[in-house]
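A protein chain is absent from this complex, but the other protein chains hold their places.
Chains here go by letter, A and B, matching the order in which they are written, and residues are numbered from 1 within each.
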Amino acid sequence: MSESGLERTTETRLLPASNHPGAGDGLLSPLLSVERLEVQFRAKHGAVRAVNGVTFQVSSGEMLGLVGESGSGKSVTSLAIMRLFPRDGSVISMGRVWFDGQDILSIPEPAMRRLRGRDMAIVFQNPMTSLNPTMRVGLQIAEILMVHEGLGRRQAFERSEALLQMVGVPAVHESLAKYAHEFSGGMQQRITIAMALALQPRLLIADEPTTALDVTIQAQVLDLIRERAAETGMAVVLITHNLGVAAGLTQRIAVMYAGLLVEVGETRSIFASPRHPYTVGLLGSLPRADYHRVKLTPIPGMPPVQVEEPKGCPFAPRCARQISVCSTETPALRSMGRQVAKPSRAVPNTCSHLVACHNPVPTEETPLMPLGSRRD
Amino acid sequence: MARYIARRLVLMVIVLAGMSVLTFLLTHLVPGNPAKLMAGLHATQAQVDVYTRRYGLNKPLPVQYWRYVTGLTHGDFGTSLTTQRPVAEDLKQFAPATAELVFAAMVLTVVIGVPLGALSGLFHRSWFDHSTRVISVAGAAMPAFWLGMILQVVFFAKLGVLPVGGQLDILSQSPPTITGMVVVDSLLAGQFTVFRDALLHLILPAFTLAAGGIAIVTRMSRGAMEDTLETDFIRMARAKGMPELRVVGRHALPNALTSTVTVLGLQVGALFAGTFLVESVFTWPGIGLYAVTGIRDQDYAAIMGVTLLIAITYCLANLVVDVIYALMDPRITYAGT
Partner (left out) sequence: MDLTSVRPPDLAMIDTPYRRLASTLGGLIRNPLSAIGLSLVVLFVVIAVFAPQVAPQDPIALDPVHRLLPPGIHHLFGTDENGRDILSRVIVGTRLSLLGAAGILMIGVVIGVPIGLLAGYAGKWIDEILMRVTDIFLSFPSLVFAIAVAATLGPSIRNAVIATGVVWWPWYARLIRGEVLKLKHQSFVEGAKILGAGSLRIMFLHILRNSLTPLIVQVSLDFGYAVLTLASLSFLGLGAQPPTPEWGEMISAGQSYYLTQWWYVTFPGLTILVAVMAFNLLGDGLREVLSLGRAR
């Protein structure tokens, strides 16, 4: 078992970025703490495990990237945090999600409803379908202020106008009276961001906020999110399948695969020395201007659909570094780098580089080493 | 919007012209002498000749059609054999009763069908949903004339709580004719006992006429509600912390209703067709009963007059429904076809 990376210290600075004062000292508890979250979808014959025990934290002012392929469970995780599953018992969430000191998986629905939109907000992937097609956008923003703040119609619309101004929608007054289809995709997403930010939430979940948009618009929308986060100090969970999107914005990145976290660490650390073969593969399928020597390498195969309790590493069938133990034991997240704060005292994986792998990639290997394919 | 309606009206004129061709061909090309058909089975040769001359039945078909159409545009639907009056006058007399019945049935269809379907979609797979589905499956298969008879047996013959037919009790004095609709007229005249009597007479026929439509509308709005509740914008409304009542009532319902409205247009046609059956069961003095009497007396002018009137009303109703639909769904632009 090659664990040469364990002894080495990563060369990146492990302290979080400067606008993130409290995360590293172990005294301030994180705003959001997800502990052993499991989500199962009831199907006709048994259950599909979408999330299989995920643990991570986000502090105020921090931006965490939750990265993985579609089907990795990252969006399901965000819906679980917001408790947005249908209430017919077809989806079960287990574990704990601490938000501001209370376990929001167990609070009653009315209390949860008051948190949604006020303290925690979400921006979805497709702005066209996220906006109600038959309601003027002004009311869609204003109703948040009316319901949560008890504002009158007039005041609510005045504030909505200011919100639209803030997110950069032109001709705000006229825009209030328009319908969603009268805006471009980028403007629609700005409107949903205005809705999310209406009450200055402490946590914003952005679920693939730019995937449905034109490439030229993507950067603008990401800039807007970064700008608002920096100004208000809210925590942001940025969900994306694109490590490149996460690279420029986040302080930390958590990589998900088949409902499990496979690698968590500071963004720089992840990019400088990815340790999980899957993360290496994700980086390999990323086009980047500053690397010219390798061609894009897709990861062969598809993420599995989890029906039974996972046995062995879920990535093993697609992994070039597979060893015998991989098919029998599911690897746990373990620290790979020097720790700034001891995990027992503080939040366990806020500031260390954690990897769930029996045979992690040694640090000296370049992140862009093409993955060997076991199938083709 | 005005241009959209204008274009729809032009299209409607084309359709109406086509309809007049169809009804013309029906009465002029069927086996047998159309003059004989118009004059009635037991007419003498002299009477037949009168019709032949009056309608130019010895002239070529296009000429006959032209006469027929110009007659129609002047409100000349021919003369009824049964009443020996111009069909147009008969229609004028009997249409209000049918309008009253169809309108009441339409209200029942919407007022019962939409909430039933919406609740069913909301409480998807609950006992309420299941029983609603059983009712709507049965309702769609119900022969309207039979349902009317069964309701008469139960509510008139057995329970004695509702009248068996007609618009008013024999002892009730008809209110002064203003709209021709007894319920409305009695209310306008302030005759509340007559109004109550008229309403009681309206309940069974209106419900009988509505039953099939209720089943269809329930089914449609259930599906629409179910689909709408699974959309992203409903998830978004919940993510914004909107109370469930607002999520359902203000976000889901209006969107679900938009797709239900299109079905209502088709229902208008079904309701008019149903008047033939329901009016004859309840001896409701409308155009349906007039046509059914016409069938028994082989009064072709009457039957064609009613058919055309219903077809025109149906076209107009669909136009109205399309306009309502366009108003409800801002995504519809009037520029497209």
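Assume a contact is a pair of C-beta atoms (placed from the backbone, for glycine too) under 8 Å apart; a residue touches a chain by one contact, two chains touch by 3 or more.
Keep in mind that what you see is a predicted model, and the values were worked out from it rather than measured.
**Student:** Touching the absent chain in the whole complex: find that residue among B:68, B:195, B:272 or B:325.
**Tutor:** B:272
**Student:** Pick from B:141, B:170 or B:245: which residue touches the chain that isn't shown?
**Tutor:** B:141
**Student:** Pick out the residues on chain B that sit against the missing chain.
**Tutor:** Touching the missing chain: residues 14-15, 18-19, 21-23, 26-27, 30, 37, 137-138, 140-147, 149-150, 152-153, 156-157, 164, 268-270, 272-274, 276-277, 280-281, 291-292, 294-296, 298, 300, 303-304, 306-307, 310-311, 314-315.
Everything that follows uses one rule, which is that only the chains that are shown with their structure count from here on.
**Student:** Nearest whole angstrom, what separates the Cα centre of chain A from the Cα centre of chain B?
**Tutor:** Centre-to-centre distance between chain A and chain B: 56 Å.
**Student:** Help me check something: in the complex, which residues belonging to chain A touch chain B?
**Tutor:** 82, 84, 88, 113-118, 121-122, 124, 126, 129-135, 143-144, 147-148, 179, 181, 192, 195
**Student:** Going by the contact rule at the top, pick out the chain B residues touching chain A in the complex.
**Tutor:** 124-125, 231-233, 235-243, 246, 250-251, 254-255, 258, 328-331
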